[in-house]
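Apart from one protein chain that is not included, each protein chain of the complex appears where it belongs.
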Amino acid sequence: MTTHHFAPNTFFNTLGAHAPVLSVESGDTVITETLDAHGFDRDGVQRGRDPNPMTGPFFVKGAEPGDALAVKIVRIEMNRATGWTRQGLAWNVVEPAQIPLMPAREKIVWDIERNSGRISLQEPLAALRNWSIPIEPMIGCFGVAPGDGEAISTATSGRFGGNMDYRGFKPGCEVQFPVSVPGALFFLGDVHGCQGDGEIAGTGIETSAEVEFSVRMIKGANIGWPRGETETDIFCAGNARPLEQALQHATAEMLVWLEQRYGLDRIAASHLLGMAVRYDIANVFNPAFSVVCRIEKPWLPNSN
Amino acid sequence: MTTHHFAPNTFFNTLGAHAPVLSVESGDTVITETLDAHGFDRDGVQRGRDPNPMTGPFFVKGAEPGDALAVKIVRIEMNRATGWTRQGLAWNVVEPAQIPLMPAREKIVWDIERNSGRISLQEPLAALRNWSIPIEPMIGCFGVAPGDGEAISTATSGRFGGNMDYRGFKPGCEVQFPVSVPGALFFLGDVHGCQGDGEIAGTGIETSAEVEFSVRMIKGANIGWPRGETETDIFCAGNARPLEQALQHATAEMLVWLEQRYGLDRIAASHLLGMAVRYDIANVFNPAFSVVCRIEKPWLPNSN
Amino acid sequence: MTTHHFAPNTFFNTLGAHAPVLSVESGDTVITETLDAHGFDRDGVQRGRDPNPMTGPFFVKGAEPGDALAVKIVRIEMNRATGWTRQGLAWNVVEPAQIPLMPAREKIVWDIERNSGRISLQEPLAALRNWSIPIEPMIGCFGVAPGDGEAISTATSGRFGGNMDYRGFKPGCEVQFPVSVPGALFFLGDVHGCQGDGEIAGTGIETSAEVEFSVRMIKGANIGWPRGETETDIFCAGNARPLEQALQHATAEMLVWLEQRYGLDRIAASHLLGMAVRYDIANVFNPAFSVVCRIEKPWLPNSN
Partner (left out) sequence: MTTHHFAPNTFFNTLGAHAPVLSVESGDTVITETLDAHGFDRDGVQRGRDPNPMTGPFFVKGAEPGDALAVKIVRIEMNRATGWTRQGLAWNVVEPAQIPLMPAREKIVWDIERNSGRISLQEPLAALRNWSIPIEPMIGCFGVAPGDGEAISTATSGRFGGNMDYRGFKPGCEVQFPVSVPGALFFLGDVHGCQGDGEIAGTGIETSAEVEFSVRMIKGANIGWPRGETETDIFCAGNARPLEQALQHATAEMLVWLEQRYGLDRIAASHLLGMAVRYDIANVFNPAFSVVCRIEKPWLPNSN
């Protein structure tokens, strides 16, 4: 149960079977740093490149294909006083007729005030006077190496995780990824200081961060898609286009999990999900969209 | 500001320019009853037919095309001790490979206990022992007559409202509909005792109910899609297939509303939505899916 | 086997259970006229209104729900020297980034030269000097009244037919529609002088026409979607959004037809379709898209 302090020097733009930067044991904790989506660090120095340069990969000893790697997000700390967004909304979330009226997608700087816990536009707009948003940090892109020799851009996502941009990937959340290569090879980066559903501006508050996480191996878990758990919820993420397919993957994985963990057959699981399911549209911007199928714990059956 | 007690005798399976059953003034309140989705009333007597027989239409004096009709859901009271669902999930929310394993979509009866405020399976399953869900009533299908001479089945939805099956259409919510014919011609029905996101079992807890609502005309509002407001949120609903198009309609309508009500231009609205938007997948089952674009009020700019 | 000459005076903008304009027998032929999509007749006089005003409905004696109405398109004759299109492509068929660059969707007039059989721009463009296209007339919108009391805009389509805008609905083609109301109530209009796949300009060459068709009842056919046959092909049309769902409807109907007509079980039909199927994207512009599942007759099994 070692705690590793890891200062990254190399950054990858694909999730793939790259040479590991650190080997850790199941149960270990890592404290490290992530660059922003364009590769800038805590000091504003560019050390990686677009899109979403990754810290890692971390080799987890003993992890084999068929296992799950559970990553607990212990802490995400803002380590820079600014973040940025693109102004304007993604063109696929408005009516085609509105597209010619949308603002140019310029880079906008926001001030991150750790004392107050608030984020505000560096150059305020008259219409948004005194408007600020809370610091609600999340990890935009993380996951493990895919199998079959693939190396997949950090712009997108899949069964292995990747650029899911889900605001629920926040401190306190433990996320399981399906392992496809020995050592799992875990990557992380692209922290956002805040973000709405869908990442419809194409960004959150893009910034660098210090991240503390712990890893835990689950042998032979054979999961199909990322699963997550917080104090209040359990959830599964599906990544695909169109939205309906992402929703299918997430719901299908939840059906499997409800059977494994709560002994619910398809009938019982249908009753539960029909009345209790919550869907989050994590991102509707990236090449693969992400939909989360979630259940608040009070709706789950007693397991005693 | 009259309160009308209206006992319905005719029920429609389309939203269209049918003969009104009652004329009311802007500001009036109506207390009436709705049948369940298969047409059964509080006494279990079948008085209408599948799908979603509607109470109404109510003619609102002075309402003209271009106006909005705001309907405040004052109260939804369970008036029957049972509701029903279909077991099994909709086939489009699971992986195609799981479809052959899904249970047959049989009708299942649930007990609605008004004293405890809970709903439970009439024939409990071993895997769901002692499991119950809260009574959280909502209106599955309501809206106004569409324009252009159309009469649209209550199985589906559109700009005029209809079978949106959104669990947010609950007491305390005021919903605006775009008026397309003189008098607006408001219909309602298909109350659910509870329902998850997406109506993925194809039903909520289908039951009859007593509903109290008030109407308010907003002259010349020229809204494009249903808008809603509760104590805590404002939202817009988009109805279409696929999900992405429903989401576009809802987001586009919110952009218009943010400009009208808060003076936010496209740049300011993009900043706000990018960080604050919440999406609800209301239904992913009906011929038209419904997606809600929602903002929690604390994220809105000060209007003073 | 009467031939009726019918001069229309009323035009409908919905397919619904409107009062019939003429009663005909199975086997009869009708020669009539259609207005263009904006309601202009052979003399350029506006006699109906947008969208797609329909000639009809024609009541076919003895037709009942569950029957199919087969309509043979005998002849479509251009009866006006001009047609029109909208310039610019539909915004959903190009990349979102190209939308701001698309031309305004102005009305453009084309000359229809019956002698040469060609159609050309009335005001030629330098880049398209000497460019003309063939007269290949087709029916954009036709079908029967839907059931369940619905009246559906002629802007869209469904199981009953409607605004499918398929260039294969041309002389020589016999189309079957599923009957939902007594008398079938057949409507037609919206003839195009020519059109590409997908109706991606949002129009064909919109014009008025003289149309000759014959009707034939097929008792108890219980078809689910429009079916068609020409000298060279058999096909089924599916109408829905998104494209994949339209394709599903069309393919599913073809599976049923192959079993009914050729005795092919699911295995045999899969072998045939897997190697022989042709898909036409009829329209990707209207509220419901249309996809045609087609088989060229030489690929069909011998039926002897």
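All chains are identified by letter, namely A, B and C, in their written order; residue positions are counted from 1 within each chain.
What we mean here is this: contacts are C-beta pairs under 8 Å (C-beta built on N, C-alpha and C of every residue); 3 or more make two chains touch, one makes a residue touch a chain.
Predicted, not measured: the structure shown is a model, and the values here were computed from it.
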Which of C:Gln176, C:Thr203 or C:Asn286 contacts the chain that the document leaves out: C:Thr203
Residue in contact with the excluded chain [from C:Ser23, C:Asn92 or C:Gln260]: C:Asn92
On subunit B, residues whose C-beta touches the chain left out of the figure: 91-92, 96-97, 99-100, 242
Absent-chain interface as seen on subunit A, which is shown: 12-14, 16, 148-153, 240-242, 245
Those residues of subunit C which, in the complete complex, touch the missing chain: 85, 87-89, 92-95, 98, 101-103, 108, 121, 125, 127-131, 133, 194-205, 242-244, 247-249, 251-252, 255, 262-268, 270-281, 284, 299, 301-302
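Operating definition for what follows: only the chains that are shown with their structure count from here on.
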Most central chain, judged by mean C-alpha position against the global CA mean: B
Interchain centroid distance [CA atoms averaged], subunit A/subunit B, Å: 33
Chain centre separation (subunit A, subunit C; CA means) in Å: 47
Centre-to-centre distance between subunit C and subunit B (centres being mean Cα positions), rounded to whole Å: 35
Touching two or more other chains - residues of subunit B: 242
